[in-house]
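Questions regarding the structure given below will be posed in turn.
Yeah, one chain of the complex is gone here, protein chain that is, but the others are all in their spots.
To keep things simple, chains are lettered A, B, C, D and E as they appear, and every chain counts its residues starting from 1.
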Amino acid sequence: MWIYEKKLQYPVRVDTTNPTLAAMIIEQFGGADGELSAGIRYLTQRWTMPTNQAKGLLTDIGTEELAHWEIIGTLVWRLVKDATVEQIKGTPFEAHYVNHGKSPFPHNAAGSPWTATFINSKADPVADLHEDMAAEEKARATYEWLINISDDPGVTDTLRFLREREIVHFQRFGEALMIVQDELNRKKFY
Amino acid sequence: MWIYEKKLQYPVRVDTTNPTLAAMIIEQFGGADGELSAGIRYLTQRWTMPTNQAKGLLTDIGTEELAHWEIIGTLVWRLVKDATVEQIKGTPFEAHYVNHGKSPFPHNAAGSPWTATFINSKADPVADLHEDMAAEEKARATYEWLINISDDPGVTDTLRFLREREIVHFQRFGEALMIVQDELNRKKFY
Amino acid sequence: MWIYEKKLQYPVRVDTTNPTLAAMIIEQFGGADGELSAGIRYLTQRWTMPTNQAKGLLTDIGTEELAHWEIIGTLVWRLVKDATVEQIKGTPFEAHYVNHGKSPFPHNAAGSPWTATFINSKADPVADLHEDMAAEEKARATYEWLINISDDPGVTDTLRFLREREIVHFQRFGEALMIVQDELNRKKFY
Amino acid sequence: MWIYEKKLQYPVRVDTTNPTLAAMIIEQFGGADGELSAGIRYLTQRWTMPTNQAKGLLTDIGTEELAHWEIIGTLVWRLVKDATVEQIKGTPFEAHYVNHGKSPFPHNAAGSPWTATFINSKADPVADLHEDMAAEEKARATYEWLINISDDPGVTDTLRFLREREIVHFQRFGEALMIVQDELNRKKFY
Amino acid sequence: MWIYEKKLQYPVRVDTTNPTLAAMIIEQFGGADGELSAGIRYLTQRWTMPTNQAKGLLTDIGTEELAHWEIIGTLVWRLVKDATVEQIKGTPFEAHYVNHGKSPFPHNAAGSPWTATFINSKADPVADLHEDMAAEEKARATYEWLINISDDPGVTDTLRFLREREIVHFQRFGEALMIVQDELNRKKFY
Partner (left out) sequence: MWIYEKKLQYPVRVDTTNPTLAAMIIEQFGGADGELSAGIRYLTQRWTMPTNQAKGLLTDIGTEELAHWEIIGTLVWRLVKDATVEQIKGTPFEAHYVNHGKSPFPHNAAGSPWTATFINSKADPVADLHEDMAAEEKARATYEWLINISDDPGVTDTLRFLREREIVHFQRFGEALMIVQDELNRKKFY
């Protein structure tokens, strides 16, 4: 529907009205290892990277993560937009509803708000790229827990796509780390 | 029972023992747009207001909001005071109970604690009064979500009264904004 | 100037323009053991107290603490209201100024915002009254650190008055604890 | 240098090496009323807006705010990138440096990390647009405090440009509010 | 299983697979008055204590609390380790699971993360020991609420043991307070 989504041209599919699942999926909208954490982290680490390639990689993946953040928001929204109040009552989405109605909001599945303490930027490219690889592994793990509890086939399919992207990002950060370490070693010797 | 309540002489009515509803109503005791946020915000903004009328308005409404905070606390308390442990188990109030027993506590419906980051005070009367008008609109919206899920007629009635007060406050802040803007314009020209 | 202040009829005295001191005094406006913590804590613990005397004591002291909160805000305000931007630059008040101008705000001297996690309410009168006694001791200690660094005689004098009040509150909570323990013991035996 | 910046084609100018100013400017990178708050807030509120025009407006302004977030990050970076450790020691940037080196990070001038509690999304378009108007007024006020303390002409010029944008956004949110209110009224009558 | 546990030689007993109970027990792993709060608080307060006996007491009890923290983690783990995903779905443990799988994590029963604002250290031994006595009373109260909702006999038994320890610690802090006060009085007079 919006700019980020168009770029990926990936169909977001939701098959059920399911406030409980919405309340869990929101983990990746505002949780520790969710898409907002990823996007803000990578876009923040760019200034101190030593090569243009690494800056470009962080910009590309950071932007893609914000697009994924929008996909997650759309999953949450579609899972609740047709829900009646009676369907919401008694589910873990109820506590969200009395504050935010049916709007997504950047907190985790337990309702704890997103905080910049979820991420870091150390101005040390080796440390930052290790943080980024760890972030992708943690995001992958979160997608696996979510896939385990999902009982909506369309949502499961979308989550599988997003999990695959984290694995690709992990590999690309690993390659960047090797290049950056070579660059730093080269500087030491010449 | 206490000083603030006397001032309003408004009957607080609760018709059921209902821990789930208590866990939702607590949103207005310690949530983002609840009565504590309102009271602390207005009382904090007073020092930098440019007219005595605006200072007085913030004092009046800030004090009234603390009285409403007490009303909300009383709703929460009456909804749980006669509940057995078995009535609490399995409800969203259980997580509150293992920390605070049956006492109200300033966190939101998801159990996230009140924080001063919910409010601001900018020493800029135009910005502050816009923040206050927005706060009243957001508190009104919260009351509407709570009224939607309330299944206790007495609580619903009390929530309707409190929602009406937010609308009145919104209008009074709007009037104060016009007066402050006139005052600021007048100062520029003479 | 406002309602709370009138009740105490205590002169708030500030002798200097002193942004650095303002940045430190704000500890008691929004810090862990400051007046806001005290007021919100005691007013929150009232519902579950077992005797009317204990409820009344918490209401009285809680209300007095909010009045002290206003006194602290007034100290902060008077220490900065006549400061030029040049007097603020280079002081620890500068970080506060770029967000809040010269308005007080409920954060501590390091700029960390007030949070309800500073306080607790356990629905256990013995635990709550111990928490209250500890709170008064911690507030007293904070006043002593502030008096040590204050170089404004009027502020020092006001801080000494407020420190004395914490000692009185400590004693009154100690008496309430004895009465509550007697009451609880009496219930067990008859 | 990056995608967002290109869109605006606005020159970011920094004339000095100035860690103290960097430590203050960071308020708009990760503070309550900074560009990150604005971007995340508007992009989060889109799903529940009642008209495509309002959704589009939130997308446009939200994206622009993320571009401004990048401008602020670039100001911070350029103010410190050539600073020696001796130039950083004794300034308010030192506490930032021991954690993040010279990288920007989303916290405010006092070092308090960005939190989603700075923003809200209520699924009530009237409340949300009031929140947005207030946000723009508060961002404007913050820019004024920063302009007051800035002693770098290039930075001041960039801050003035950004302040102007907040005023434009405020007006556009005001127009959207009128259209949304008309739409909501129309729905009630037909 | 690990070092701390061996020291106490206390059997940790869990009789059921019970994700709901695990979600509540976690209050003492990462909640306001839990074992982590106790351990970090006492170990932090040691440097400024005036006597070696008080330093030693804080070290002993602080270390014991970290051992109890491990016991609580073991209770949480054993209550969920054999649970199927279907047994977790629909329970309050589900929000924990989508972030942390079956691993314990230091947040409270509502999922709010542990924060150092739960504790304080004032460099004033009288204030600190009062804080410690209050902490033990609040931990005792939490254990009582948890015992009330526990439906696993082994867990109940372990919780009773831990509650007893808090009572012993309370008494020991009371004795240390008397000794410290005597010491401080002695210093004043000689």
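As a working rule, contacts are C-beta pairs under 8 Å (C-beta built on N, C-alpha and C of every residue); 3 or more make two chains touch, one makes a residue touch a chain.
Computed from a prediction, not measured in an experiment: that's the story for all the values here.
Note that the absent chain touches A, C, D, E when the full complex is taken as a whole. Residue E:P113 is the one among E:P50, E:G90 or E:P113 that touches the chain missing from this view.
Set against the missing chain, the residues D:D15, D:D60, D:E94 or D:E183 yield one that touches it, D:E94.
Although one chain is not shown, part of subunit A still touches it, namely residues 32-33, 112, 115, 117-118, 120, 122-124, 126-127, 130-131, 133-134, 137-138, 140-142, 144. Against the chain not displayed here, subunit E makes contact via residues 1-3, 30, 36, 40, 43-48, 55, 59, 63, 66, 70, 73-74, 77, 81, 99-107, 113-117, 120-124. In the full complex, subunit D makes contact with the omitted chain through residues 85, 88-90, 92, 94-99, 101, 107, 110-113.
The working rule: only the chains that are shown with their structure count from here on.
Common partners of subunit C and subunit E, by the touch rule above, are B. When every chain is reduced to the mean of its CA atoms, the largest separation from subunit D belongs to E. Distance between subunit D and subunit E, defined via averaged C-alpha coordinates, is recorded as 41 Å.
Annotation for subunit B: residues touching 2 or more other chains are 32-33, 92, 99, 101, 107, 110-113, 115, 117, 120, 122-124, 141-142. Of all possible chain pairs, the ones that touch are A-B, A-D, A-E, B-C, B-D, B-E, C-D, C-E.
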